[in-house]
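Beneath this line is the structure, given in structure tokens, with notes to follow.
Here the complex is missing a single protein chain, while all its other protein chains stay put.
Chain naming follows the written order as A, B and C, and within any one chain the residues start at number 1.
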């Protein structure tokens, strides 16, 4: 099995190579990742200009490694469409920092694996909850096991998993939960500054306030448990849809007697 | 009511000013939009560097207009957190080109309004289905009516609507549907080229193959109908979650006898 | 005569429009300028990716105005090669902030006019010495006069002038000097910071220490005089060349008995 590994922290982030290390025994690993840190870019795809790719020297010998001058999603698209054939699994991580709740929409780590999922390839995003995470042993154990499940067909082919681990040693992990995404009460702020010539606005991700009900990803990691959330990409608000009949009827009148 | 208008085609795109035109009678319109076209960037937020803002000359006199050196989401965040107080509605559009189905995840038009929705502000994304759309009359009618609904409290406060119109005159519109997002069978391609010095990869959005069941947004626009899809931001795959108990139990063993 | 106006402060900088105002009576003015502030980019040309151009709404009615998603040099190249025919003069300015001495090498204001000069078109860069300059009356007088000289053939066709004005009212100007570039004792600094996730380095142009001999541009502006420096683009160090015969001979031996 060929395994594509990417991330949003950049091709040299230690977390990525810890993930490669976990996967090496399970298949041929190829790394195609952004050349620069790309936190916050979500599912962003570069359409306005061409994307460049450079083969670079890997920290682990023998791993074909490409740096992409683009986003995590660009990296996976170019990898799957042009660089690597017959990929059996896409892994994004280990990200340094959680990707929880509604934040997955702006997460480059998750944005990358969407492109595997869209193409029907089992895809895993794995994050460790500290911006300066260095202990990836628990993530290593988890990824090895998940990849084994994929290899043995233990997971449905069209699966997209978002795993988050507390930044602790394996023996301090209290358990593993299948979770749903928590809701966030929003808390981004803008720090205003000036560089001497012009004002600037620096968007800063502040610690959000979460609805931390049991069963959510946030609840689990706060209790030193591993959270695994299966994701899907249908953003339809089904409940609103049901109640929106009245709106539809009111709007119909705008366009006169219609002949549907 | 203050209305924030943005887009992902850039602050000078004609579609944006057609939207402003539709809204002017309903409140004080402020435009805060990217200075450059940003198609494909989705919900991307710039965290790595500061964002600059320049007040520019509007095509419609009297509208405060800011160009942001960043993404659509950056524009809305900076607007709501720093530039404009008491915004009662966020509108993104009129986009030139559809934003349908799973593509909403990479749509800058939708990525912008997410930031209004996260903050509990009624938010509308409106797209017209042609890259070179110039007739925005139907979109104008629709937006005026939707904004009226918001102003009169006819819609729940926490609503996020994604509207798509076929690129035709109002009288050719066959109807209006409340829809769910269609599923896409993926079809992006990468065009490989060379600039004389280096190879490049240009990601191209090809016409996707859709599952066009009735009830979906794609079905509606194909039948010359307006599609309005209520969106939400929980990407949890609830159905997978239910079936994943076995996985969870298998993984638990990895971390030994745990003391949850 | 068609006059191309550009700058490095971005298409909406007030200085640019003050320059347009000075030139309107002398010919047909077309503005092609970067859409974003580009200080420090020097003669930089974008070769790696395509450049986009958007026609925008000008603060002065009737002036064709294009915003370029690129550098000042890109703007002039695209203007002269694709957008505007028969340009008789290229003007860059009014820049807010001096462009003096060796700094002209990193000045986008000067980098822009190099592209006019390379093509044999009389080219003028005009800067006013304050980052927050708002009084452009002296610059206006000077530019009108210089443009008149160009129009009447009073200047050689292949001329590149770099003018700097102190940020004062016309009646406070003490005189006008034809100058040479001052030498700079270098003083850029790097401010180290951290955004919570990663360290960053912000390059800051500190006030340089200059060799301010009489006859230099720096001497003039310090004495409230206007400095006009004719520029050329041959960076050969002629004096070093003369003394370098010995080096050449020593190196010859490396490649054995040569047959020149």
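FYI, a contact is a pair of C-beta atoms (placed from the backbone, for glycine too) under 8 Å apart; a residue touches a chain by one contact, two chains touch by 3 or more.
Bear in mind the structure is a predicted one, so any value in this text is a computation, not a measurement.
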item	value
Which residue of C:40, C:59 or C:88 touches the chain not shown here	C:40
Residue in contact with the excluded chain [from C:64, C:183 or C:222]	C:183
Hidden partner interface residues of chain B, rising order	37, 39, 48-50, 52, 96-97, 131, 195-198, 202, 204
Touch list for chain C against the chain that is not drawn	37-53, 71, 73-74, 77-78, 81-82, 102, 104-106, 111, 114, 118-119, 138, 141-142, 145-146, 149, 154-156, 159-160, 170-171, 173-181, 183-184, 186, 188-190, 192-193, 195, 198-205, 223, 225-226, 228-238, 240-241, 244-245, 247-248, 250-252, 254-256, 258-260
On chain A, residues whose C-beta touches the chain left out of the figure	10, 12, 35-37, 47-48, 52, 54-59, 67, 69, 195, 197
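Everything that follows uses one rule, which is that only the chains that are shown with their structure count from here on.
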item	value
Chain B to chain C, fewest steps along touching chains	1
Chain whose mean Cα position lies farthest from chain B	C
Centroid spacing, where centroids are CA-atom means, of chain B and chain C in whole angstrom	40
CA centroid of chain A to CA centroid of chain C, Å	45
Multi-partner residues of chain C (at least 2 other chains)	37, 48, 52, 195, 197
